[in-house]
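Here the complex is missing one protein chain, while the rest keep their positions.
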Amino acid sequence: MKAIVYHGPADFRFEQAPDPVLRGGADAIVRVTRCAICGSDLHLWHGFPAQGQGFAVGHEFVGVVEEVGPGVRTVKRGDRVLAACTTGCGACDSCRAGLYSGCRVTTAGGAQNVFGFSEALPGGQAEAARVPFADVNLFRIPEAIDDERAVFLTDILPTAFMGVKMAEVAPGDVVVVFGCGPVGSLAQRCAELAGAARVIAVDLDEGRLARARARGYETVQGSGDELLARVQALTQGRGADAVIEAVGRAELVQRAADLLRPGGRVAAIGVIATPVELPYFGFFLRNLTLRTGLVNPQRFIPALASLIAAGRLDPSEIVTHRLPLSDGVRGYQIFEAHREDVLKVVLQP
Amino acid sequence: MKAIVYHGPADFRFEQAPDPVLRGGADAIVRVTRCAICGSDLHLWHGFPAQGQGFAVGHEFVGVVEEVGPGVRTVKRGDRVLAACTTGCGACDSCRAGLYSGCRVTTAGGAQNVFGFSEALPGGQAEAARVPFADVNLFRIPEAIDDERAVFLTDILPTAFMGVKMAEVAPGDVVVVFGCGPVGSLAQRCAELAGAARVIAVDLDEGRLARARARGYETVQGSGDELLARVQALTQGRGADAVIEAVGRAELVQRAADLLRPGGRVAAIGVIATPVELPYFGFFLRNLTLRTGLVNPQRFIPALASLIAAGRLDPSEIVTHRLPLSDGVRGYQIFEAHREDVLKVVLQP
Amino acid sequence: MKAIVYHGPADFRFEQAPDPVLRGGADAIVRVTRCAICGSDLHLWHGFPAQGQGFAVGHEFVGVVEEVGPGVRTVKRGDRVLAACTTGCGACDSCRAGLYSGCRVTTAGGAQNVFGFSEALPGGQAEAARVPFADVNLFRIPEAIDDERAVFLTDILPTAFMGVKMAEVAPGDVVVVFGCGPVGSLAQRCAELAGAARVIAVDLDEGRLARARARGYETVQGSGDELLARVQALTQGRGADAVIEAVGRAELVQRAADLLRPGGRVAAIGVIATPVELPYFGFFLRNLTLRTGLVNPQRFIPALASLIAAGRLDPSEIVTHRLPLSDGVRGYQIFEAHREDVLKVVLQP
Partner (left out) sequence: MKAIVYHGPADFRFEQAPDPVLRGGADAIVRVTRCAICGSDLHLWHGFPAQGQGFAVGHEFVGVVEEVGPGVRTVKRGDRVLAACTTGCGACDSCRAGLYSGCRVTTAGGAQNVFGFSEALPGGQAEAARVPFADVNLFRIPEAIDDERAVFLTDILPTAFMGVKMAEVAPGDVVVVFGCGPVGSLAQRCAELAGAARVIAVDLDEGRLARARARGYETVQGSGDELLARVQALTQGRGADAVIEAVGRAELVQRAADLLRPGGRVAAIGVIATPVELPYFGFFLRNLTLRTGLVNPQRFIPALASLIAAGRLDPSEIVTHRLPLSDGVRGYQIFEAHREDVLKVVLQP
């Protein structure tokens, strides 16, 4: 099959790769019909350490089941399915608690359990992919949801929604979202959907802020003390109820405390590889909560699929580029340039 | 002053009544600028036992502070305020837990702590009213909210929202709301606002159902087995996540179990004076939760005021009649006739 | 193999029964080493409708894995295991939400998914039993827990604990437990363990009450108005925070409202086959919550196993009779007589 294959940082190639095969009785092979490039894929592009090389990248993909192992019960050949990006076994204590990302089995020995970061679990920017523990990690796609929208259920939309859950957004809340990129944009939508009275979108890029305004949100351009002053003014000095960090910058997590009312919550869903120097005393005086974590799409897919199927949520509103898979490397270059008119790049094998 | 005064069932009169006066240091007197007729007022009209007679009725009112006792700190003469319909002392164990309706002080000796049901606590369908424990039970109205919308914050909107909270409505849920009257209509809106993927509005009256469809909801006309079959069909046999009973009929609470998926919740916010013969085994087999209760507006006013001020929620969409207070008795007659084109009657002193 | 076999109400026989065999790739065969008689078994004895006949009864059993299907990953031949009494598939929406008792697969077509109530799923008062979906329904027993204590993890202890969870027992609460039988006794212990300041055990049988006092609880003998007066006196008129019904009598659920403070919770874990005439207005005025449901041991086994292994909880304190499996029918007769000195009957194959 053809796939976008990892050869090293900034060296991804569209080329022939080995066809995926069943390795265990609980596996399934999925013929990919649509996939997408995620911000986390860019981390690999920028040098995040891979486990091995020569494997297909990408962890956001949907398709059609081609083959299942004898232990698979819930999907069968021909089913239209989406794969949760973080794979769990479904039976360990972490999985039973809904924390598939911390699965004891799929992360044993330090293994990567997200698709597309290792030889052991090649990704889905490919014509086909193997999905382990298919009963746990594959979900049938409801008829009312097309492939493009379904791709969003594999990672980015659950990530955004998890941010809203981690920030305990409740009806009436004022929610500040750092970042108007793909994840931030969807986090804004999810915050609205969870009942936020006001969503304040923060970014430095005026183009992205204009898009956020077009989607119906208040916006603040700025950082540091200026940002603080603006949020305080917007909330009459009260502070926000929740901050969602969707950029992945340590200084934004540090800033969050200042923006929050007593009892506020910070959910950090951007990936930050450095330590974060937390202004602890501010957290203490305001009784704040900080949560972060890898997404567990399995927990959120049913609810989010319901919302898409009912027409209450349309994640495809942020798709700005649609390319054939064969053009995927160009997709990376487009996404990596981080221009204001690029939000989500979707690929079609 | 003039007021709508209770003389017995179906015998309310617009007439002179004693001016309210401060009785305790924590009291305030409010000059009423807008009030409304609630379904619970009809219970009194229909014979619900009053404590005494000759008192002003009505528990939904807003106005301007005229006078405060020496212990009042949070409002002052001239403030535009709304009164929570259920009065608490703010300091007993119930109030500290947010259950003002179960206040140990205001309900001591079996006293009625809702405005307008007793001589001891006359209501607000009047030119003025006394509000006990003003720091607890009065809320300043934000500038962005006009009087008519503010009236909804005193009871009916918190009641609807409490139903949504008691039913634990979460993003993605399928929510069945029994009743498309005033409370039901707002419960539908609140369920949507809390992220429900689908709101299924149930009523017998086609006119009310048409209004619900116009507000954006799915509707089912019917009851009994037919209703069950329709909901099962609409949910592909899965059942709803939550049912909100906003009519006040025992048989609807009994029906709820059949409509729910395992783990579902029933919130009963309609007033039901009779016992409810619960189909217990159905509740048991499906692991259901049933919650009911008097509203505690104090808990919900800040969030709901935020939503109205931000323009995300407009309860005045259900106002069908606006009358001068002097016409209030006619307002009761209109409301009582329960015609399909009557939802909410607002009165202006 | 030998088993206690269902032939009809009050007609259980210790006799030869077919050896269990694997029916699906996810099944396991367990050689039973210890089992117990549960109050629900008595329902069958007393006429609760069975699905078929000639099957082994009993749903509380532990043992050693003899054989597993090719799809089983988490247990292997020779493992010491316990079986959750309510079987789930682990992959449907109910199971993913932790509601294995409402599993869409194991209850399809109205099937019984508790062991020992049907030909399709024979029970574990037998020398061996088949366990479907073994990865979901079998748990390895920690070394620190012996077979007798492990039997309690299959149903009765999770049931008691679920009652405490459903009643939202929190540190400092006053908890009334109706019933000092096996489930009630363990619910008392679990309420204590969850931090209840006071556990008030209610029963009619003085012998059982004496045992409850010996385990450290306050007791009230009585029912009706007398019971109400006693609980009100014990709580200085405040009422209890939570009531757990562990007898299975409709009138006790009806009574619960009177005993509770505003905002209180009723958890009904006894099996009640009749409708319950709920004193609805009392529930309404006090803002109460009523929860009931079949146990889902899978959710609670890890926590409860931790507590037993750490020596903080010893369910075997309520074992009053230990018999060989061959004497099991006598065990039923002893248990059924409901004498005050009988709490839990454990059987050994």
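First chain written, first letter: the chains are A, B and C, and each begins at residue 1.
The rule is simple: contacts are C-beta pairs under 8 Å (C-beta built on N, C-alpha and C of every residue); 3 or more make two chains touch, one makes a residue touch a chain.
A quick note: this is a predicted structure, and the numbers were derived from the prediction, not measured.
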Option touching the unshown chain, where C:Val21, C:Ala197, C:Ala233 or C:Ala273 are the choices: C:Ala197
Residue touching the undisplayed chain, where the options are A:Leu22, A:Leu234 or A:Ala250: A:Ala250
Selected residue (touches chain absent from view) among A:Ser101, A:Gln188, A:Thr219 or A:Gln298: A:Ser101
From A:Arg13, A:Arg31, A:Arg140 or A:Arg286, residue that would touch the chain that is not displayed: A:Arg286
Given A:Ala111, A:Val276, A:Ala310 or A:Leu323, the one touching the chain that is not displayed: A:Val276
Touching residues (missing chain, whole complex) on chain B: 25-26, 70-71, 73-74, 89-91, 93, 96, 135-136, 298, 302
Interface with the undisplayed chain - residues on chain A: 93-94, 97, 99, 101-102, 238, 250, 253, 261-263, 268, 271-281, 283-294, 296
Chain not shown, touching residues in chain C: 161, 170-174, 190, 193-195, 197-198, 302-307, 309-310, 312
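Keep in mind that, in the parts below, only the chains that are shown with their structure count from here on.
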Self-contact between copies chain A and chain B, residue sets same or different by half: same
Distance from chain B to chain A - Cα centre to Cα centre, in angstrom: 40
Of all residues in chain C, the ones touching two or more other chains: 93
